[in-house]
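First the structure, which I've put down as structure tokens, then a few questions once you've had a look.
All protein chains but one are shown at their positions in the complex.
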Amino acid sequence: MDGINSLIEGFATALTPINLLYAFLGVLLGTAIGVLPGIGPAMTIALLLPLTYTLEPTQAFIMFAGIYYGGMYGGSTTSILLNTPGESASVITAIEGNLMAKKGRGAAALATAAIGSFIAGTIGTLGLALLAPVIVELAVQMGAPDYFAVMVLAFVAVTTVLGSSKIRGFASLGIGLLIGTIGIDPTAGQQRLTLGVPELADGIDVVVVAVGLFAVGEALWVAAHLRRSSLDIVHVDGARMTRDDWRRSWKPWLRGTAIGFPFGAIPAGGAEIPTFLSYAAEKKLTKNPEEFGKGAIEGVAGPEATNNASAAGGLVPLLTLGIPTTATAAVMLGAFQGYGIQPGPRLLDTQPELVWGLIASLFIGNAILLGLNLPLATVWARLLRIPRPYLYAGILFFASIGAYAANNSTFDLWLLLIIGALGFFMRRYGLPIVPAIIGIILGPVAEEQMRRALQISDGELSGLYNTAFSQIVYVIIALLLVGPPIVRLVRSRRGGKGTGSGPDTLAGAHAHANAEGV
Amino acid sequence: MTPANGSTGPAAPEVPPDRATGGVAGPAGPAVPVQPGGPGGSDRVPDSTRDASAKKDYSEYGVAVLLLALGIWAIVDAMGLADAASARGPIGPKTVPIVVGLLLVAMAILLVVDVARGGRGEQEGGEDVDLSHGSDWRTIGLLAGAFAANALLIERIGWPLSGAILFFGTTYALGSRSYIRNVIISLIMSVGTWYLFYAGLGIKLPVGLLKGIL
Partner (left out) sequence: MPIVVGYIPSPAGHAALTTAIAEARLRGSRLVVVNASRGDALVDRRHSSAEDWQSVQDQLGESGVEHEVLRQVEAKAPADQILEVAQQTNAELIVVGLRRRTPVGKLIMGSQAQQILLDADCPVLAVKADSA
């Protein structure tokens, strides 16, 4: 019940007029930018990090909470109106959602997505509020070796689950860890990898890294391959959700929530896999299987709920352990660090107003989102008319402001260009961005925990795995690394039995679920 | 009813392949430009003109070279660190860079093997990305130029002007040719953000030449 009381206090924080305004602004900005093609929630928060230079932490995070959910929902609007997902988690929504819209059921698709997101977000946030104090209680007993093990798990999971090539994933992680080491070593006070440049002694600013990799890298990459075409947008008419739609939607909403929340809480590559699982589950359980592939409402309701529930789930490890499971969470962790706050089990004690205010504003943001999106979907669609030159000019423009304002120095602008070039290069050669950003932001923290663990054990390497918890985690890591290839081998031996038509992601998801189950 | 058309000569219209005549349904997708090579420079280049086979192999090895270089840099730099006797704890500042360096070197080697076996990096797709043509280096160059111009000028002429140059330069690089509109939008953006940051956030971006006016 402790959580409930704290949550009520959180509402007291979040419900002040000024904080409500920030929540509203966050939802508005998040949805608007989320609707825009090519800009995901991670880039949105990265571009808005400069706000943290002067805003109070509580207000900044209330705003980020709105952006977080708004960005998620914005992507699904795009994917229903056009057959193009705004972000990877909306890929599934695009399949059935766009087909529904083409059949003239666009309004119903948007409504089931909005209401599903609201329900999943609310249940997910409630789960976060109830779970966070429990996990914190367990987490305070965790020692340095346990933390280090969990961080290694985060690195390995993010690297192996995402992308098709593990080599390129680990290469990207290595680049991230390398950038993370640049600067003065916190314990020994020696300059590492600074090339004698004084500006690098403090390390590279998180804003510069995040904006460089996500915004500048993306803008350069898209600019080099600019598509010249317009898609056919589906006009949304007034055909709202019918009684039958409600009957068919509510179970997928709840099932999607149940699938999405736990997946969000583990470093499994964000909402991609759970949305896929939700879609597969709905397809199996539906009474109207013939509609799948032709615009089934269950295929929109389930994955959309999953998407938002996993966004809420992702906040559990972020707030209680300081471990990001997605790119967006990593950028938010960077924002915490910008305030000199290190999320972890003590955060709830040291910054209760911040954490509970944030959680309460997630509820509020969710409600605002529902209010904004049901009537405004067609208004959002107008944003899709912004010509690409302005869109990408805007990205570079705001990226430059953010990088310059970080330290009021042009050095950061040049650095931004170099990191942007790195982001371009990584996109060109299939190195995933997420492991790099997690490596940069989590790397230094992991190093600190490792050193602490070895300090306690007086240099014995066993100090890294001498607790039962860390041993379990290392077993999971080993399974993650070895499991999927073995499963694939067994499957190919069996001659591709089972869902032969299913794409690789599904097989990967199964393998992953197996590994987690141990 | 003769049109006042100058080119009445043998203007035999070259019929592009996508021209649908006589009510035949046009292609559902976007039509290919009638005339390639517009002022935008970002027009689609026909696939046949691009050499996609031989050149690509070597650039994939370039990734391995970069990883190797980064890895060696990390290891060499770490070797140069003095292991202070006063180091608090058994592990000094060297360990992590060396481990990361070894990871990068190992990945470089594995990547060479992978590429030699025919593995290719999967280029990142996206809703605005058209991977059917190669990288457009002219656009990249113009963008980098606009970006560099801002970095060079921001402290000399101030953000309200350098930011406008950045925005205008980017729209130009990306093929927008409505100059008047772009100048107006660029100035509104840069002056607007200057005020927003100054008044709303208390961050003073360089004002430069417009000091006293703003």
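So that you can tell them apart, the chains are marked A and B in the order they are listed, and the count of residues begins at 1 in each.
Here is the rule we go by: a contact is a pair of C-beta atoms (placed from the backbone, for glycine too) under 8 Å apart; a residue touches a chain by one contact, two chains touch by 3 or more.
Just so it is clear, the structure is predicted and the values come from calculations on it, not from any experiment.
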| item | value |
| --- | --- |
| Sole contact to the chain not displayed, among A:70, A:389 or A:443 | A:389 |
| Chain not shown: contacting residue from A:228, A:251, A:283 or A:491 | A:228 |
| Contact footprint on subunit B, counting only the chain that is left out | 1-8, 11, 13-14, 18-23, 25-28, 30-31, 33-35, 38-43, 127-128, 174-178, 180-181, 184 |
| Residues of subunit A in contact with the chain not shown | 37, 82, 84, 227-233, 381, 384-389 |
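Note that in this section only the chains that are shown with their structure count from here on.
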| item | value |
| --- | --- |
| Separation of mean Cα positions, subunit B and subunit A [Å, integer] | 24 |
| In the complex, subunit B residues that touch subunit A | 29-30, 42-44, 59-60, 63, 66-67, 70-71, 73-74, 77-78, 81-82, 84, 87-93, 96-97, 100-101, 103-104, 107-108, 110-111, 114, 119-124, 126-131, 133, 135-137, 139-140, 143-144, 146-148, 150-152, 154-155, 159, 163, 166-167, 170-171, 173-176, 185, 189-190, 193, 197, 201-203, 205 |
| Subunit B partner contacts - residues on subunit A that touch it in the complex | 37-38, 50-51, 53-55, 84-86, 163-165, 167-168, 170-171, 173-175, 177-178, 181, 185, 187-188, 190, 192-193, 216, 218-230, 387-390, 392-394, 396-398, 400-401, 404-405, 410, 413-414, 417, 424-425, 427-431, 443, 447, 450-452, 454-455, 458-459 |
